[in-house]
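Shown here: the complex without one of its protein chains, the others still in place.
Chains here go by letter, A, B and C, matching the order in which they are written, and residues are numbered from 1 within each.
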Amino acid sequence: MKVVTGVVGNDIHVVANRLIDISLQARGFEVFNLGVNTHLEEFIDAAVESDADIILISSLNGEAEGWCRDLQFLRAEYALKNVVFVIGGNLSVGEAKDEDIVPKYESYGFDLVFHQVDLNTGLDKLEEFLGKRS
Amino acid sequence: MKVVTGVVGNDIHVVANRLIDISLQARGFEVFNLGVNTHLEEFIDAAVESDADIILISSLNGEAEGWCRDLQFLRAEYALKNVVFVIGGNLSVGEAKDEDIVPKYESYGFDLVFHQVDLNTGLDKLEEFLGKRS
Amino acid sequence: MSLHQKERDIIVQNEYVDNFDFSEIEEFITNASKDLFISHKFKNSSTTLVQPRGGFPTYNKQYELYEEFEKADIDVMPLTIDSHTRLNDYGSAKKMLMLSEANEVDMLNGYPLVNHGYRNTRKMVTHFNRPVSLRHGTPDARLLIETALASGIFEIEGGPITYLLPYSKNFPLDKAFLYWKYVERVCANYSGLNEPINRESFGPLTATLVPPCITIVIQLLEMLLSLEEGVKSFSVSFAQTGSVNQDAVMANVIRKMADFYAKKIGVEDATINLVYHQWMGAFPRNKEFSDSLINTSSFIASLVRADKIIIKTRDEAFGIPTMQCNAQSVANTKYTFKVLKGLPPIVDEEEEAILEEEIHSIMEAVFNDSADTLWRKTFNSIKNGIIDVPFSPHIINHNAVVTIRDEHSNIRIIEKGNLPISEKCFAYEKSKVKLSEDKTTVINKIIEDIGVMHE
Partner (left out) sequence: MSLHQKERDIIVQNEYVDNFDFSEIEEFITNASKDLFISHKFKNSSTTLVQPRGGFPTYNKQYELYEEFEKADIDVMPLTIDSHTRLNDYGSAKKMLMLSEANEVDMLNGYPLVNHGYRNTRKMVTHFNRPVSLRHGTPDARLLIETALASGIFEIEGGPITYLLPYSKNFPLDKAFLYWKYVERVCANYSGLNEPINRESFGPLTATLVPPCITIVIQLLEMLLSLEEGVKSFSVSFAQTGSVNQDAVMANVIRKMADFYAKKIGVEDATINLVYHQWMGAFPRNKEFSDSLINTSSFIASLVRADKIIIKTRDEAFGIPTMQCNAQSVANTKYTFKVLKGLPPIVDEEEEAILEEEIHSIMEAVFNDSADTLWRKTFNSIKNGIIDVPFSPHIINHNAVVTIRDEHSNIRIIEKGNLPISEKCFAYEKSKVKLSEDKTTVINKIIEDIGVMHE
């Protein structure tokens, strides 16, 4: 399966991104890593171009909420019905609770939302989700 | 004015006691310092013998409550009507609030109760109290 | 009109900026209270100054933050800039500022200084009358710094390398050098009017397994580039490494080297300060433990006799800290400094000698580059990996140096890439770690080392 990954917006926290790249590969995914400072449109472009199954977005610096509001429109525009949208990292400015964050991002159009969730736990859940779908 | 002072019960915390001795003398009191590990009866005996005006008790290690319950009986027995009874230091085992501690010790027969009050503040209040009485 | 003046005229004109009145600004700086100058405070204080991080989107919230800090008797106020402004995206910053003002939710991770403008910001800065330090991470900070200085902010953090390699993916490095040259010059010019403007380099870089020699070389180069332009007060810095001894070694060596290289380019009248950053890497998710970690950092700052410490909070792993939490961190650190007495000097001659040799080798390679100016030599050295920062997201970075921690948590170089360090030094570094040939073991060790402060 093909995954497009990267860190959204003007966020340059790269450490998790490097680990995600390694971990996805170790789990057998084909990875297109756009790195940090990647705008939402670039994720969509790369997914279309590479015919990806999954878009896995990281956000650490608190910006995600600002950017991801536009996801619904983009998703509609590009008709990316079968692409799984995943986001994880630190999904708010300041401290926030899961109960508030998860529904919010689901309403933006994400299938899986991992706020402050450990990488391996998140990727296990992703594989579980993919398993159920197929 | 004559003050009998000391640390009540099996309590051996002497540091405050040394400072109290110095401070009372500096304020012009005549001091009979019984030191640490002084039982309630010894305070009373010393006050009777020296014809003291004030009994100033310290307690630091949390024992005071156990000892001072008997004060009322002793006070009645020896007819020490005019002696001012003062207690200060750390007046409970574990952390406790002023609102709970002060009325309790007043009911045991103390005129002035200083739970976790700085020495100088306490002695200022004592002098104020003595001023008002005379 | 000088080239500098022309450049200035272009910079300060864009749709997000009010008119700059430069003669009024000069007058303001000339007459500004000495208390606004950290260079003045460094001169007149013997303890380690305490500075937190902190920037909120709206003016009012920033003001409240400063009120909290004032109560905690802070030494240096921070002004942290949001990440849109850092990438000169004033449009997004404006949009998020408006959302923040409308909804009372913070939609920015810092204070968008350019959008607020210097006239407003100066009111706040002069009201509190303490030194303010500008923290950003901007490769092209020309407009930001003009706005900051006009606001009464007389310490400017950053530099062409330290604010680029950790903070950007694509921004052209050569442009960054030129833009920072502009910044140095503006700071140098204003330094003649009153107390000197202090420049500070950002030693933590990516805060992730950067070896001491690379950190110090970059500190020295940014210092030299700044002194060259006439800056008279400069702070070199580094972050807690994870090994107390390595911190002490770094502090001793960076002081010696700063002195040596400043003299080498003929500058003898500049003041060089040492700034220590509390742990800058990944924090534990237990707030009690974060408190312990922070206190441990403060202790080390005292041990190495830093002139200033930049502190973290117990909220670090979670998000931008609340004001109260941040002010509490200031108070705790000040308490620790107050009670920590009788600090022994720490000297490790062997480690210091190795580190000095590594630094001299790299510096020599930079100076030997054939380009004509120091900034071009430095540019070339970064491009060909003579300087190489682990975990930099920037495309120009060589990414060939690999480091891991030895059993005492010292950061050691196990792959030297193009670093021009001697065989002797490299052998020393490698001798400290039990090397495994197996790549996954090394990767797992690196992952573990990133989480070294986790519970």
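The rule is short, and it goes like this: a contact is a pair of C-beta atoms (placed from the backbone, for glycine too) under 8 Å apart; a residue touches a chain by one contact, two chains touch by 3 or more.
None of the values given here were measured: they were computed from a predicted structure.
Asks: Identify the visible chains that the left-out chain touches across the whole complex.
Replies: Listed by label, the shown chains it touches are B, C.
Asks: With the missing chain put back, one of C:S243, C:N273 or C:S361 would touch it. Which one?
Replies: Spelled out, the listed residue whose C-beta touches the missing chain is C:S243.
Asks: Thinking of the whole complex, not just what is shown, which of C:E7, C:E70, C:D89 or C:D348 touches the missing chain?
Replies: With C:E7, C:E70, C:D89 or C:D348 as choices, the missing chain is touched by C:D348.
Asks: Among C:T47, C:N295 or C:T322, which residue is in touch with the absent chain?
Replies: Among C:T47, C:N295 or C:T322, only C:N295 touches the chain that is not shown.
Asks: In the full complex, which residues of subunit B touch the absent chain?
Replies: So the residues of subunit B touching the unseen chain are 9-12, 14-15, 17-19, 22, 35-37, 61-63, 65-66, 90, 92-96, 116.
Asks: Write the list of subunit C residues that the hidden chain touches.
Replies: Counting over the whole complex, subunit C touches the hidden chain at residues 241-248, 284, 286, 288-289, 291-293, 295-296, 298-299, 303, 328, 331-332, 335-336, 338-344, 346, 348, 408-410, 452-453, 455.
In the analysis below, only the chains that are shown with their structure count from here on.
Asks: Would you mind pulling out the distance in Å between where the CA atoms of subunit A average out and where those of subunit B do?
Replies: The computed centroid separation for subunit A versus subunit B comes out at 69 Å.
Asks: At what distance in angstrom does the C-alpha mean of subunit C lie from that of subunit B?
Replies: 57
Asks: When the centre of a chain is set as the mean of its C-alpha atoms, what distance in Å lies between subunit A and subunit C?
Replies: Centre separation, subunit A to subunit C: 30 Å.
Asks: Send over the residues of subunit B in touch with two or more other chains.
Replies: Within subunit B, no residue contacts more than one other chain.
Asks: Got the subunit C residues that touch at least 2 other chains?
Replies: In subunit C, no residue touches two or more other chains.
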